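My structure is below; once you've seen it, I'll send some questions.
Every protein chain but one is kept in place in this view of the complex.
Up next is subunit A:
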Amino acid sequence: MTKKSLPYLATGGDLKDLEQPGFYPGYSTMAQKRSWEDATRKTVTKRVTETAPIRFFSEKEATLLRAVIDRVMPQDDRAEERTIPILSVLDERLYKNSLNGFRYEDMPPDREAYRLAIKAIEEMAQHRFQQSFHALTVHWQELILMSLHDGKPEPANAAWQEMPVRRFWAMLMEDCVTAYYSHPWAWDEIGFGGPAYPRGYMRLENGLPEPWEKDERRYEWNAPVDSLSELREESASKRGSEHDHKGSH
């Protein structure tokens, strides 16, 4: 974590160092690992116990990107030791140059795209606030990222002439959510059942929990009051997809 959103109010009060955010207190997918078969247990356990070293990004690049990731996939509410590694997962993908099977014709290769974007974001920060991106306040960081999210980089930067900002944004978000929501702690947060072979599921209807799952316990949850990344009504309407993915039928 580079900088916490604190002291801004969130989650109905101060952001706490939560073991487990979300509406399923006490639910743990990892507690079920004995009921998974070997290959899955190995893959998922490794995700929790091992964090790959940063090998692709330089230290400077990593510092900036870490700050970006802390805003686009914030974890301020998570206790330090329950923070889900994201940068290292992205770094490993680029280090191994593991592709997702295609490149848009108007995009540079993934590795170049990230390098280009990092440079651009740093220049934008310097230009607009005369400081390094990672040193900016959370609000200023969000202002810059918000402009990328909206597809209207503010201030303009030459990099976005070389690659469409929306495509880079989609790739960044996809890399971040892939790392976060493939982690069992995120599954606990959202109440996802996780792996279930060989046992399977038996309660298919009405959203009923399996005996080892937990029922939802809702409470009022708010993002930090000043955050720009909270969902806005207009952002939910009429957006096309810039980056399609896993078809499911």
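Basically, contacts are C-beta pairs under 8 Å (C-beta built on N, C-alpha and C of every residue); 3 or more make two chains touch, one makes a residue touch a chain; residues count from 1.
Assume contacts and distances are computed from a predicted model.
Novice: Report the protein name recorded by UniProt for the chain absent from the figure; options are "GMC family oxidoreductase", "ABC transporter", "Electron transfer flavoprotein subunit beta" or "Serine/threonine-protein kinase RsbT".
Specialist: Its UniProt record gives the name "GMC family oxidoreductase".
Novice: Could you tell me which of A:V44, A:A117, A:L136 or A:A159 touches the chain that is not displayed?
Specialist: Considering the complete complex, A:V44 is the one touching the chain left out.
Novice: Touching the missing chain, which residues of subunit A?
Specialist: Residues touching the hidden chain, for subunit A, are 21-23, 36-40, 43-44, 47, 71-74, 98-106, 142, 145, 149, 170, 173-174, 177-178, 180-182, 186-187, 189-209, 216, 221, 223-224, 227-232, 235-237, 239-249.
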